[in-house]
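Every protein chain but one is kept in place in this view of the complex.
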Amino acid sequence: MMIKDFAAFSAVREAGLAKLLPGRPRIAVGMGTCGSGNGAEAVFHAFSSEIDARGLAVQLVPVGCFGFCAEEPLVNVWVPGHPLLILHRVQPNHVDEILNGLGHDQLPPAEILLCKIEEWDHLTGHVKYGTGYADVPRWNEVPFFEGQSKIVLRNCGLINPDDIEEYIAIGGYQALYKVLIDQNPTAVIEQVKAAKLRGRGGAGFLTGSKWEFLAKAPGPEKYLICNADEGDPGAYMNRNEIESDPHSLLEGMMIAGYVTGASKGIIYVRAEYPLAILRLERAIAQARAYGVLGENVLGRGFDFDIEMVEGAGAFVCGEETALIASLENMSGRPRPRPPFPAQKGLYGKPTNINNVETWYNIAPIVSKGPAWFTETGSAKSAGTKVFSLVGKIKNSGLVEMPLGTPLARFIYDIGGGGSGGRDIKAVQTGGPSGGCIPADMFDTPVDYETLQQLGSIMGSGGMVVMDEDNCMVDVARYFIEFTHSESCGKCIPCRVGLDKSLQILNNCTLGTATHADLETLDELCRMVRDTSLCALGTSAPNPVLTSMRHFRHEFEDHIVAKRCRAGVCEDLALSPCENSCPLHMNIPRFLELYKEGRVEDAFLSVILDNPLPASTGRVCQHPCDNRCRRAAIDEPVNMRDVHRRIADEVFLSDKFEGMVARVLKQKFEPTGHQIAVVGAGPTGLTCAYYLALLGHDVTIYDSRPAAGGMLRYALPEYRLPKAVLDKEIELIERLGVKFQFNVNVGEDLTLNDVAHQYDAVFLAIGTWKEAWVYLPGTELTGVIPALPFLEAVSRDDKVPVGKNVVVIGGGNAAVDSARTARRLGADVTIVYRRERKDMPAIPEEIEAAEHEGVKFAYLAAPHRIVGDKDGRVCAIEAVRTKLGEFDTSGRRRPVPTDEVIRMKCDSVILAVGEKVDPDFCAASGLTVKENGTLEVERYSLETSRDRFYAGGDLITGASNVSNAMGIGKKAARNIHKRLMDLEHFPNLLPAFTYEMKPPETPSEFSRHVPGEVPAAQRVQSYAEVSLGLTAAAALEETFRCLRCDVRSVER
Amino acid sequence: MTEKVKVRIDGQVIAATPGQTILQAARDNDKYIPALCYMEGLSAVGACRLCMVEVSGVARLLPACTTPVQEGLAVNTSSPQLQSYRKIALELLFAERNHVCAVCVSSGHCELQTLAQEHGVTYVRYPYNFPKLEVDTTHPKFVLDHNRCILCSRCVRTCAEIEGAHVWDVAGRGIQSRLVSELKRPWGEATSCTSCGKCVQACPTGAMAEKGFGVEEMTKKPAVVGRLTSMRGGR
Partner (left out) sequence: MSLLDIDEAVVAVLEKADIVFGPLVDAQEWPEDVDVAVIEGAVSSQDDLELAQTARARSKFVIALGDCAVTGNVPSMRNGIPPAKLLERVYVEGATERPGVPTDGVPALLKQAGPLHSAIKVDLHVPGCPPKPEAILFVLGELLEGREPDLGTKLRFG
């Protein structure tokens, strides 16, 4: 039906409205590429055949995507007079129930019901669906949609993209009609200029100004080009826009055609978008058939036609001059500007190029005016931008947000934070040539200027979220590999500069690069950025430059320590578990040795990697669990409990003597060097152990009467029996390490004294100073800091805690204190200001505390401790908190409410953290950092004083046992290297031969967890709670290992 | 006679013709700006980036070969940063292919070699690619040695714009870009080649040479291209 006058236009509009809001239920299935990829086709067919079979009066249509890609397939269900319901994760088996509910006022199943829309502002028109369903949230009450502002995506997922009548029904082509009737091109250009609409392809040039250039360019022949060559990995907004709402694009181009005097539009769409191409083809054909496109548009005497050209997918064709070259059948290489396309473009004629998304803003600006448009967005960047939120994020999808929205809102509010609850490290904006912005800068507003200041770009709006499993060196390498392979090769900086950058980055990931290489890389990237011919080259170095700026330490780790913390760079790690282990234990090796029945070899492998395997086997935070690839099949291998088993089999049996002899055999010839270690905690013991093995004469000083530090004095007996620890320390002592107890270095013995007597000194006194909270009432009797409390109990001192105990804190010390207080017979409540999932304590320990009857008050911030007239604690008051904005750690900040909770109690245990003893640091004369820890060289661990090294909590602040031991091990290696000028560390291990073969198929065994003493029984005593793995269970556990350490298998 | 515009180049005011590029104006006034892909008489492509200059008031660096002059333009052609970037670009070219000057017919007459010397390039800090490249000896008179090609495309433009034969083009992309004759036919089999030899004269290095010359013996007459263009009225 050709539309030649307003009556015809209105008739089409009415016909469209009758489809959009028919007199019967309407079901619309989201069938963009994202929906289809998640099974929308099957859902559509299920609806179709079921509706036919039942002979239902239901209208079924395909629509585009509503944006929430993580929740596809999305389905809209509308019953006349009611709100439109959006259903998510719909499967064919839901179809029955959905259809049954129609017309019976029955809601679809709750698990697929996402939200409702009562009315929708299409900006060019308004649709009222109906009211009701009080219990169903409105669409913008769903966190993913909250704050989104749909201008570009105004029609997506709501109208049938294949039906021009539905588009006209929601006010489509009205803006065009208006422009054709008004006949005032200059006014329209002024409107677009006043709206401050900027190019959405990334460069951000003012669209109105570009149009003005074209309008003023002479000649009858002018071209408009829509750049739909979306090529960024991870960005797909253009595809979605075209697939969901092709007519808005056509309308935008036609308005521009009229006001700039162009009569031909070309849509350059990438060939890899078959669905978008199909829908565009249909839209163009329909527009022609309805007289909206072609000659005499809408009967107003304006001729305009649009042609679609498929691009072969060269990234560089996103650059306008390369795109034009490609359209002219030449190879897609950019040329310098000037001349600009507006002067000399396609076939030498004036040409204007805009990105897909830019065109989508035109009709609303014309309909609602520039003032309305500038209400949204920031001062310099008006309107919205569609972003594709992808990567390590919980809710991925397309989000349309006002420009200037802080990154944190995208990542945490809309995206819901890291996938799997992991910490987010950075986000990369703007596609492969964007920059990486670290999490602590997430308050950055997203607009053209700010992103550029940070070394990134808006680009097409890709947002790739990265977490701790992403190696930033590898990320930089990956993106350079991409841009390097997409470089057209015309200019030297991009062609050869990126090639050389890639080579250096490859060397970084192999660990073979040097500091000088990093400088060369930095300079080279700046040169490529500043001198390349087109935007591909000038922006390609962004990922490298920003990663080197914000994640310099990761580059250093790769080239100095030869470590990739994320475990991505394979050449720098044995296996993910080994890489995650602070002690870098060769875990696959001891598993295999145990599996082969070689318990003693397994023990030797373990003990040479980790001098306290029985203790760490009980209390380690087991980061290996988080990295184990077996988790992708079922659950991680229980590595920690296997090495505990191996250790126990030796330490607690007659094998001990034999193993002591075998370890002693590994000891090097005496070197004659005397080394002092200050602090007999896990760090000091580890360092001393390795130094002794390396042939040095080591003496450990400690202020307490026995060795073990926190392991002995802070860890309760029920977690780590002292008998076990004693055996481990005995082995260290028999290696020749001497102990000097009850000596306070700094007081009884000055550092100068130590310096005179020894060739090197290692300081590892730990964090024994309780961090104090400034809370009214902490001076009252009955307020006890956690460490002295745990220490007193460990010494069997009588600690009267009374009937009711409140523990403040959320770390391991808090949970240990609570469980210990339970064993003293008290009723215990842990008060923590955030939620359970935010507690830093080991999850298993929290669970065990719950079993033992410890109560938890979450979201409660202690506010004061109340005393009785005798100055004794009698109660505690806490303010109920609610979760507010996300902080830079990615956790919601607790915000106090008016509600105050009061708990009666007899004692309060403060477990709010420990810190380094400031008196010791001050007295040491060594350089201290702002946070109170000692300053050391990051890799060598040397302090500001020659031959003085420091490690453990003294340099990191309160950490955990394995981290502290890892540092002790590193210190030993460095001290030895310094004293001997030789790297001997690898020689400590005998050559083990064992099977290097991964299992053909993963073993069927599931993860074994050690048995425990029943909760009721264990609160009666201090006996160890965990029973450990049985030999059989440990053996089965070793079969579960996938042997990631095996790199190649001979066939 | 059109009105001249005043342009300041490295502090010195010169008079330039409107429509001229910075590079042309500078050369007309004996101001030196290095360039490899630019050649008088050919269209400018802005590929080598050696002629990048600083223009006051513009944050970015601009290629002198394609940036038109404007009244009052102030240009700095040799800041330390520009010099350092030019040095990098030259080193990148040496690292890209196998430029063994010691065995090259053009040694001593090579623009790349000369520019390297002018910029104090005594070694290449980037790892050499050492690619395995062909030497096309199929043409009876000329030889094309890809080891020495810097992809400046002067031969491509000379052939297309002056001779009108369009034998040459650049195929492939990125570091894999290669000069090709016709549709990757050997030069000797290229039917459209008129054997005029102007591409050889336009080539700044020893990549294209006449047969029969030994090391250091091949001197070229690049001025022929500019002369032909001006004889044709600058088209």
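Order of writing sets the labels: A and B. Residues in every chain begin at 1.
Throughout what follows, a contact is a pair of C-beta atoms (placed from the backbone, for glycine too) under 8 Å apart; a residue touches a chain by one contact, two chains touch by 3 or more.
Bear in mind that the values here come from a model prediction, so they are computed numbers and not experimental data.
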Quiz item: Looking at the whole complex, which visible chains does the left-out chain touch?
Solution: B
Quiz prompt | Residue among B:R86, B:H99 or B:K198 touching the omitted chain | solution = B:H99
Quiz item: Which listed residue (B:G19, B:P131 or B:G212) would be found touching the missing chain in the intact complex?
Solution: B:P131
Practice problem: Name, in rising order, the residues on subunit B that touch the hidden chain in the full complex. | Solution: 94, 98-104, 107-108, 113-114, 116-120, 122-125, 127-128, 130-133
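We adopt the following convention: only the chains that are shown with their structure count from here on.
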Quiz item: Hey, how far is the Cα centre of subunit A from the one of subunit B, in Å?
Solution: 47
Self-check item: Touch list for subunit B against partner subunit A, complex
Solution: 44-49, 52, 60-61, 63, 65-68, 84-85, 88-89, 92-93, 95-96, 125-127, 129, 150-151, 169-177
Quiz item: Which part of subunit A faces subunit B closely enough to touch in the complex?
Solution: 314, 316, 331, 335-338, 484-493, 495-500, 503, 520, 523-524, 527, 530-533
